[in-house]
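The other protein chains are all here in position, but one chain of the complex has been omitted.
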Amino acid sequence: MTDVYVIGIGMTQFGKHPDRTAAGLGAEAVRGAIHDAEIDPRAIRTAYAGHVFQPMVTGQQVLGQVGLAGIPLANVENACSSGATAIRGSFLDILAGEADVSLAFGTEHLTGAFKGAFTPGEDDPEAAVGATMPAVYAMRARRYMEEFGLTREQLARISVKNKRNAALNPLAHFKKDITIDDVLMAKPIAEPFGLLDCSPVSDGAAAVLLASGDWVKRHGDPSRAVRLSASALRTGKVETAPGSMTFEELTRDTANDAYERAGVGPEDIDFAEVHDCFTIAEVLRIEGLGLWEQGTYPAAVERGEADIGGRLPVNPSGGLLGKGHPLAATGVAQVVELVKQLRGDAGSRQIEGAKVGIAHCRGGKTVGVEGAACTVQILTK
Amino acid sequence: MTDVYVIGIGMTQFGKHPDRTAAGLGAEAVRGAIHDAEIDPRAIRTAYAGHVFQPMVTGQQVLGQVGLAGIPLANVENACSSGATAIRGSFLDILAGEADVSLAFGTEHLTGAFKGAFTPGEDDPEAAVGATMPAVYAMRARRYMEEFGLTREQLARISVKNKRNAALNPLAHFKKDITIDDVLMAKPIAEPFGLLDCSPVSDGAAAVLLASGDWVKRHGDPSRAVRLSASALRTGKVETAPGSMTFEELTRDTANDAYERAGVGPEDIDFAEVHDCFTIAEVLRIEGLGLWEQGTYPAAVERGEADIGGRLPVNPSGGLLGKGHPLAATGVAQVVELVKQLRGDAGSRQIEGAKVGIAHCRGGKTVGVEGAACTVQILTK
Amino acid sequence: MTTRTPVSFRPHDLVVDDDGTGFLRGSRCPSCGAHYFPTREVCAGCLTEDLETIPLPTDGTLYTYTVVHRSTPAFEVPYVLGYVDLPGPVRVLGQIDADPEEVAIGMDVHLEIVPWGTNDEGTPLLGYRFAPGGDA
Partner (left out) sequence: MTTRTPVSFRPHDLVVDDDGTGFLRGSRCPSCGAHYFPTREVCAGCLTEDLETIPLPTDGTLYTYTVVHRSTPAFEVPYVLGYVDLPGPVRVLGQIDADPEEVAIGMDVHLEIVPWGTNDEGTPLLGYRFAPGGDA
């Protein structure tokens, strides 16, 4: 079996970029990854571009801008998992022998594409009676409170933790610490959530270059290459009976695919970047990944176990809540953070001695399926 | 090297479907492919969905409707090459060993998404001065007339041929023969094109099931399986100097990738389905694929060489001009036609003795690049 | 010229009788017994293709809820939104016609038919909500 490595990473500032386009942001991230890898861009054999709300062939516009030409590129869309799906495309191309070096990126000019509460498609029968994405997650939070005694303050602590991490990340959308009171007093969105329980609408792009183990041996810098041990993707199941809204089978099943491929288990994971689109989401992801037992993560956050310096840091980059959430860039930016941490290049938010990191995305809503697409990626030093 | 086979095909009626959705059309095509292959759908390991103007996670909605669950699915978008890009995803998954059976489909409810002349994105600097897609192809036609003496009647004959073929295809959007005069007298769109030189706005979906050679030997029906010998994809190059608009280097280069992988050359091709979004497009594709010399195809059409029963039938399904053009369904529907012909199941439009067929798509516009994405697939009996 | 008789906002999902009462429609799989809302053509559990369309019970219990303060322009905020488990079992999302203070997980609720604006032609529409208490 071919081994796959990340040999270059690039990322733009996340935030509001009123004067820029998705293609321009994407090109900046791709050029960053090429410079980071110190390769001739003509070595790149295939490419995948994640975008959700951008014009068609946005990926080709990015390649055009950076002068990459002729290679196969597919734009991929899997809602909030689009960026991770792009990485999986490059991962499989290397396994298939189609490419020894492949480029994956995600870009989103979300402020230009979209306003207001994020809702499912207009055909969605739940949207027709008033569902919004914050409302769906708020209902999961309310149920979790009932079942496991989660408190409003415990939820707020997740936002405080992630925005504190973001303040250490120069590329993050949010730049400053907040307090639990700030979260509790924020404008209500869908109870128990206020504005600071929700990830912001951000613009941004991120890119990674993957290469085969053989290529790294011949042309690369093995000391900087980080192994992508697994890149798993699953589609949510339509439920045949009402299930639990406080445990994510889809996250568990996708994680199990990844653990099996990587030959590791939850006990081997040193840190995690997970899809905290809302505060409760971080709880559901972490417990679905098997990193904490169901019902126990909120108290662990309270004890500081998920802090940088804690037992298992979660979202050291700031996560979606702090770093921002330009949809298709998110999954790629998670892998960028994992690589920085595993290289020891994470600066003031460096996790000491980290050897195995995990990244998780989940998104999209379809009838009877609460998560349309879920991705889990494992990187090892 | 693993061999890849098409083991099942499905396709909806192409045309106007005002009361349906892209997901519903997609589900019909997918169920058709499953029934055609006579397999338990749980054998399907991965899936790719092409869509261009449909809501996010349309592919997952299709899987949800047919009861397929848990498997990896990526929605792919490559403008008019989206469907073929989905097939390439499944093709590579089988090569990578990720799947022994994979599903690819494309679906588009285009009448619900889109009205008026098809134009590049609003950021496009050429759209800003009045470019439409018909206008760009019309300018290529005008130049071809100047260089090679193409006549207006020769162009019209391509539409007449393809609509005649469509009249033999029960799933085609257009149902009846037209005359050269009909084409010449049609409402002008962009000179020399009238309405009948342009493919229609259609709704529809198509699906194929691919399997590895090993799987076909163990579980399949080798007498019905048709080999997918190549599935090539390329991105257009940004031109460094004004190039010819009457010869498609991108089509030639993508075709050469496919010929090399399939181990055949243009001289081995028995029939072709090509991306005739406009009459001139069929000329440019066919000559780019190397099936006729540059400047010679229009006269060959006049002599009947591209008719069903001619030397090398082109667009026996009716092509985009006759069968219709639901963007992401188009590339999959081409492969559906190739399989029908190679199985000998094409009824009144059957090409006798066909052993090798080629399918070509091309679409999307980006700055300095006239075709953003091009695909070429070769199927052999 | 336009009819002023109110019609269901989603006629396939919500059936409203002449007396103003109504029920939701779902699917039941004759092979494995799974229930679905809205209706489906293929059972997600056993892949059976001949599901029955059935009226769903109108009484259920509240699985969870929220109070929505920010929504699309189609909805006036705030409103209570909740998932209701109906016997089948099947879970249905709907607005809850109650003050936020009255609402609690596990409470009994029943379906009620309510005015739901008008369509593009000006015809009044009927939708559904759930109200506290059993129907009987």
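For clarity, chains are labelled A, B and C in written order, and residue numbers in each chain start from 1.
The rule we apply is simple: a contact is a pair of C-beta atoms (placed from the backbone, for glycine too) under 8 Å apart; a residue touches a chain by one contact, two chains touch by 3 or more.
The shown structure was predicted, so the numbers you read here are calculated from the model rather than taken from an experiment.
Colleague: Of the chains you can see, which ones touch the chain that is left out?
Modeller: For the complete complex, the undisplayed chain touches A, B.
Colleague: Of the residues listed, B:Thr2, B:Thr111 or B:Thr132, which one is in contact with the missing chain?
Modeller: Touching the chain that is not displayed is residue B:Thr132.
Colleague: In the complete assembly, which of B:Ala43, B:Leu184 or B:Val238 touches the absent chain?
Modeller: For the chain that is not drawn, the touching residue is B:Val238.
Colleague: Which of these, A:Gly67, A:Pro222 or A:Gly243, touches the one chain of the complex that we don't see?
Modeller: A:Gly67
Colleague: Contacts of chain A with the missing chain: which residues?
Modeller: The missing chain touches chain A at positions 27, 31, 41-42, 64-67, 69.
Colleague: Over the whole complex, note the residues of chain B touching the chain we left out.
Modeller: For chain B, the residues touching the absent chain are 116-117, 119, 125-132, 134-135, 138-140, 142-143, 146, 187-192, 237-242, 245, 367-368.
As a working rule, only the chains that are shown with their structure count from here on.
Colleague: Counting only Cα atoms for the centres, state how far chain B is from chain C in Å.
Modeller: Here chain B and chain C have centroids separated by 42 Å.
Colleague: Mind pulling the residue numbers of chain B that touch at least two other chains?
Modeller: 64, 67, 69 - these are the residues of chain B that touch more than one other chain.
Colleague: Among the residues of chain C, pick out those that touch two or more other chains and give their numbers.
Modeller: Chain C, residues with two or more chain partners: 40, 43-45.
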